[in-house]
Structures are given as C-alpha cells and as structure tokens.
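Okay, handing you the structure first.
Note that one protein chain of the assembly has been removed; the remaining protein chains are unaltered in position.
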Amino acid sequence: MLLKELREEVLEANLELVRRGLVLYTFGNASGVDREQGLVVIKPSGVDYDDLKPEHMVVTDLDGKIVEGTLRPSSDLDTHTLLYREFTEIGAVVHTHSEFATSFAQAGLAIPAFGTTHADYFYGPVPVTAALTDEAISGRYVHETGLAIVERFKGEHPLDPLAVPACLVNGHAPFVWGRTAHDAAHNAVVLEAVAKMAYRTLTLQADVLGVSQALLDRHYFRKHGSAATYGQK
Amino acid sequence: MLLKELREEVLEANLELVRRGLVLYTFGNASGVDREQGLVVIKPSGVDYDDLKPEHMVVTDLDGKIVEGTLRPSSDLDTHTLLYREFTEIGAVVHTHSEFATSFAQAGLAIPAFGTTHADYFYGPVPVTAALTDEAISGRYVHETGLAIVERFKGEHPLDPLAVPACLVNGHAPFVWGRTAHDAAHNAVVLEAVAKMAYRTLTLQADVLGVSQALLDRHYFRKHGSAATYGQK
Amino acid sequence: MLLKELREEVLEANLELVRRGLVLYTFGNASGVDREQGLVVIKPSGVDYDDLKPEHMVVTDLDGKIVEGTLRPSSDLDTHTLLYREFTEIGAVVHTHSEFATSFAQAGLAIPAFGTTHADYFYGPVPVTAALTDEAISGRYVHETGLAIVERFKGEHPLDPLAVPACLVNGHAPFVWGRTAHDAAHNAVVLEAVAKMAYRTLTLQADVLGVSQALLDRHYFRKHGSAATYGQK
Partner (left out) sequence: MLLKELREEVLEANLELVRRGLVLYTFGNASGVDREQGLVVIKPSGVDYDDLKPEHMVVTDLDGKIVEGTLRPSSDLDTHTLLYREFTEIGAVVHTHSEFATSFAQAGLAIPAFGTTHADYFYGPVPVTAALTDEAISGRYVHETGLAIVERFKGEHPLDPLAVPACLVNGHAPFVWGRTAHDAAHNAVVLEAVAKMAYRTLTLQADVLGVSQALLDRHYFRKHGSAATYGQK
C-alpha cells in the first residue's frame, strides 16, 4: 500500500474535524500531498467517519488521476489538487462547512483580523473569493472553485498562502491548508473559533477597526518564522 | 406485529432527532408510510425517548384510523397523514421544534438559499406557510396545519416536495420529509444546520442575495437525480 | 427525617437543572412545599451539586423558619416562601440564572409568545417585574424580590400563576414554578428553550407580532385543563 504514514495522518486530520464539531454527517474532507512522489491522499466521498480506515483513503496524482483505491475520492478533489499545484509549499488541504466560517462565506465577507487569536494564525483578514460566474459554475466547477481561490492569492492583491492559510469560497465555505495534515486541521479549528469571535465582535459593534499592523506583526511572528518564541522550542 | 422493519426505521429516525439535539423532552415526532399496505407508523404521544421501543409505535391507515397499538399516536398525526395523501412520493415525515428553524418559523420568514450547504439538500428557499386563520385554528387544527403546507406546495407558486423536502409552519416549527425515515431525519438535521448558518448570515449582513440559480442547480443536482456524482455510487 | 419523598423530588429537580445546563457551579435552587404540613424543602446555599444528598435539604416553615437541617438554606429562601404563601396552588419553585431567560431579564423585557412551543407551556408572554426600588433593595431584599413577582401577578394586570408559571425578575433572572418539583424544573428548562428561540426570532425580525389568541388558546389547552389531548391519558 502506498503512502502508509500519510494515509494515517490524513485520516487523523479528518477525524479531528469531527471531534471538534466542524463537520456534520459526511460533510468535509482533508487531504495530504507527498511532494517527492507527486501523490495526493484524500478522503473518499460520502463515507461515514466512524467507518473510515487508512486503507479507504484514495491516492491520486497531482492531476487527480486515481493511482490507488477502490472508492470514489471526495467530490472536491479537483480543488485540492489545484491548490497543491499552485501553492507549492503547502502539504495538506482541509475543507469544511463549519458554521461560523461558512456564515461569513455566505455573506460574502472576509473575516477581519479583530484580535490576537486571529493574528496568532492568520497574518491579516481571511479573504473571500469573488462569486463564481455562471459559466464557471456550469463548467469544471470544482476546478473553478480552486481557480477562484488561486486568483484571490495570486491576483491583484497577492497573499502568501502560508501566512494566510485559509480562504472562504463565496457562497460556499472555507478551504484551509498547512504544511502538514495536522496543521491544516488545526488551522481549520482555529479559523472557526476566530470566525465565531469575529461574528460576535461585529454584532456587538459594527464599526470595529481590528488590530493594528504592529499587533498583527507581533503576534504572527511570535508563533511563526525564525524568531518565534511560542511553545517548547 | 405489523410492519416490523418500518417500526424500527421510524424508531431510529426518532432517536436520531434526539442524538442530534433537535428535540427537548418529548417534543418532536417521526413517522413512515408503507405505500403498498396504505399504513402509517408513528411515534406515540408524550412518551420518553429513552423508553421508546418498536412495539410502542402506533400503526394507522392513511386517514389516521388506528390499526394497531395501545398507545395514543402523536398529536400531530393528522398533519402526517395529510402529507402522505397529498405528497405521494414521500415515505416519511419528521416534525421538530429545532431551535433555529423554529426561530425562522416564528419570525414568519422562509430560510433563504444562502450557500451550497443549503443547495445540496433544498432546491431553493425553505418556504413558510401563511399564518393559519382563527377559523382554521379553532377547527380541525392539526389537519389545517397540513393543509397550510400543501397550499404552499400546490398553490400559486408550486414546489416539488422532493426537491424542497421541508416547510416551516408559520408561528410553529418545521415539518420535514424524505423518501425514507432515515432521509427525513437526515434532512431535518441538515435543515437545522442550514437555518443556523442562514441566521448568522442575515445578522452579519441583512441584504445578502443568496446563491445564484447556477450554483443552486450545480449543487442540488450533484447530490440528486440521475446525474448525481456524490458518494459511492 | 421529615418529608423523605419531597426531599428526593426536590433534589432531583435541582439535578435536572444541572443536567440541562441551566446552572453554573452552585447557582440556582429548587424547593417544594408540603401543603398539609405547611413545610418547605429547599436546597442548601452554595453546596456543590455533585455532593448534594436528600438529607442536605433544609426544611423550613412557610415563613422560612428552619425546622430541620444543619446547613444554611438557599439565600433566595424568602422569595420561595413568599411565592408559596401568595400562589396557593403551586407546589414547587425553581430559580436559575439560565442564559437566555436571564438576558431578557437583564434587558427588562418580557418574553413574547412567538410560537406554539411557548403556547404549549405559557399562556401569554412571560412577564418581567418592575425594577426594584433602592429602598426595596436596601431593605428585606429577597422578600422584596418575591413581592415584585406577586405585584406582577396580582397587580393591575393580573395573571394566573398556573397558566403562566414563570416570571423574570428585572435585572436578575427567572423564577419558575409548577404543581410539583418535577414540573417546576421542566418548566424552567422549557422557559430557557423558549427564551432562546424568542431571542433569535427578535434578532431576525424586530417587529414580529407573535401568535394569535386563537393559536395560544389551541396550544395551551391542548396540554392543560380538562380538555387536554396530549400524551397518554
């Protein structure tokens, strides 16, 4: 069996989404990539989380062609593979319909950086894509979903995918990523917590400005980069 | 004992509502229909869920006449039977006072189709009935509740009950259905999740437009109909 | 030991408040009355729920004089005893700081009858008392809290305490009652559910009218009074 360890990591990331209440029934999916072999491991489509085992994971190449596995891969596969091809430093992708992040996506609103919890993980607002055109929706829809994310990160106002490891798809829900499957799931859980607090901040006080650039810098770089001081080494 | 398997499915649907936090105490009820025999299996009224057994289920004909069972059927029986007579393709009905869907019903508002979670299950807004007249309330109230739902689906702006498998009763709460008891309960759980996200979307941004027809089509038909691609086969 | 059975019922009512998430730490209290003996059984003050046993309950007369028990009674005792003296048909009183009902009390707002869930238990809005005067607060405060409730039910716009078995104390929290300790706790749990849905209804749509008198009548009398049809017998 190919990629034994990555299968286990991807399964574990999928289960973390369930434990943290981010997914309902079979909603949501996580995948991971082995950059050396150019292979992606992804959750199968519509299988109960209780029954999921490492061997159920589907292995594809970076174009989404199935290499190993008897189950159909997650219906969002083409978004995952596009993100792997375009964001070459990421190692895993997670997709959920977690309640609060999805509510921002449905409202077509980015999640503003209102506090240090946000700044610890996301170096600026979590962006929202443009709405997909009817043409994109009727075409290669799942691929186009990925294109909308890529356009948001590589278009007019570029963002570093590792500094802002999440994007809301307009009218849909968040995609989140990270260097590892563990990190991607962790980021998805924190995104939901941050979205929840942003929702309450906005409904308390509609005109909050959000954290200063100085606070954003201080918190983000406390946890990330070569000068990080958080945690045990 | 009549309809052994359907009793078990209906019991299981009732318990799913409890597990998912959709009912409090003895609120809520689920039923299923055997179309060949013309018999309905429904939860008894006001019995603790912990004590419910398949043999407690009450069996009636399509007019609500009790055929088997010593307990009194759910007080909402006449709404269930009317829906079975009028919506001939459905196999089960669920009624809950789940918090967010009920809040929309109390506000007299349909649940708009704000995102793909909604579109995966409901092909357009989940409608709300007209308020019942005083005459209807003082008359055959439970039957009239069913009539208000039917009027909403077969009246001036007709809807396909299988494409939009739920309706909010104005000032009351949702009724939800499906081809099987499992599906009806599943739809009720998703309806509550969708209502929760619609509530937060609206309180974030009062003037959201909701998903386009193209997105509604894409998501709904990804999970339903002959061209469905979601899940394993 | 006096009143063995009532002690157990009162303990059980206190524990039901914990199980349903209505109390935090030692907040909240339930009591019951034995009308024949003129004795009240009440939770002791500030004891952990995990440690509560029937023998810890304090027994007082209807004026709050301790008859049996070595622990200090709940600090809200004088409100309970006043309610027993004034509302002669009730058998138990419950006080919680449950989140949503307390939020209405803090806003100085009655909980409107927005739907049938409400109407099944409360025959009209759940009222809020006038704010206590500084004099009342500095005087026999706990007794005055009871007086404010009684004034709301027996004053200018009288209400039947059994038809509306709850009152919000302005700037404080709800007091709830019933014929038995079981019923009082049950009503407190439903009050919180009803408050939660009223909150969401109001924040969705500020100008909802609420249920009609006809719907209020239909639902309330379906569960209460000689013509009740809900449940088994």
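In this document, chain identifiers A, B and C correspond to the written order of the chains, with residue numbering beginning at 1 in each.
Going forward, a residue touches a chain if its C-beta (ideal position, glycine included) is under 8 Å from a C-beta of that chain, and two chains touch if they have at least 3 such contacts.
Note that the coordinates shown come from a computational prediction; the quantities given were computed from them, not determined experimentally.
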item	value
Where the missing chain makes contact, among the chains that are shown	A, C
Option from A:Lys53, A:Arg140, A:Lys154 or A:Arg218 whose C-beta touches the chain left out	A:Arg218
Selected from C:Tyr84, C:Phe100 or C:Phe153 as touching the chain missing from the view	C:Phe100
Selected residue (touches chain absent from view) among A:His56, A:Arg85, A:Lys196 or A:His224	A:Lys196
Positions on chain C where the hidden chain makes contact	24-27, 44-47, 71-72, 75, 97, 99-100, 102-109, 131-132, 134, 137-138, 141, 171-173, 199, 202-203
Touch residues of chain A, complete complex, unshown partner	114-117, 186, 189-190, 193, 196-198, 200-201, 203-205, 208, 210-215, 217-218, 222, 229-233
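Simple rule for what comes next: only the chains that are shown with their structure count from here on.
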item	value
Chain-level touch network, classified as line, ring, star, complete or other	line
Centrality ranking, top chain (CA atoms only)	B
Furthest chain, CA centroid comparison against chain C	A
Approximate Å spacing (C-alpha centroids) for the pair chain B, chain C	33
Between chain C and chain A, distance of the C-alpha-averaged centres to the nearest whole Å	47
Residues of chain C whose C-beta touches two or more other chains	none
